[in-house]
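Only a single protein chain was left out; the remaining protein chains are all shown in position.
After this line comes chain A, so read on.
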């Protein structure tokens, strides 16, 4: 990120028709301006003119545009989808940037300088040298109870956030506890209430991190940001405090006790196992010799 951001050269000789990272420089400048504004007002949704991207909206066009605007030729990119580097979505976005920006790519969290993600924060703590870009479907946390955009904007402006607790109240009334387990609302730096995108609430505490966090919603045309070391508080009630806990199992492959797990059905008889959703984290642990209940020494 210390590189100058002007990147006019066309890097990939095989795809000389693309500007670096696909977007033209005017668009990148517009998006960078939105990002800077977002960083200046943590948690505030900045409108931007989302561009047509060569992929459908559900595929993270907001995140892709934010990544395209912050990438430099020296960056190393990682793309994850639900924690995995090898889903169709993750692979196609990674290929997109390999092709249009010619940047190095990696699956190792620690080696990446820009990480685009859908639905997870990596288990490995991020550093000041990294940027985490989230793909966001619905940026407005108040949308669920107040569909009028004019009204939600006013609520943010005037910090009228009672409605957000109504949502949690409804949860407890219906389920006996706060049942929201994804996209769990947070308050950033004591001011704006923000949707952290559909990450599991288990990941919420990680949002107080050293890396820059950028959020892009393509269809909804919003960008927001959390600067490094910002305060990020998950909303709750005094008698129903926020609980980020996850399934009470270690990973069946690598034995990790404190990573977020996916439940996998392994046979027709209803057999199941729990495995780290962060595939890079799990593979690295197994490479170091950690073995879970169903893991084998050569599993990785």
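What we mean here is this: a residue touches a chain if its C-beta (ideal position, glycine included) is under 8 Å from a C-beta of that chain, and two chains touch if they have at least 3 such contacts; residues count from 1.
Operating definition for what follows: contacts and distances are computed from a predicted model.
Undergrad: When you check the chain that is not on display against UniProt, which of "Protocatechuate 3,4-dioxygenase", "Cytochrome b/b6 C-terminal region profile domain-containing protein", "Putative phospholipid ABC transporter permease protein MlaE" or "Phosphonates transport ATP-binding protein PhnK" does it turn out to be?
TA: "Phosphonates transport ATP-binding protein PhnK"
Undergrad: Which of these, A:29, A:153, A:219 or A:240, touches the one chain of the complex that we don't see?
TA: Among A:29, A:153, A:219 or A:240, only A:240 touches the chain that is not shown.
Undergrad: For the chain not shown, which residue from A:55, A:166 or A:294 touches it across the whole complex?
TA: Only one listed residue reaches the unshown chain, and that is A:166.
Undergrad: Residues on chain A that touch the omitted chain in the whole complex?
TA: 145, 154, 158, 160-163, 165-166, 169-170, 172-174, 237-240
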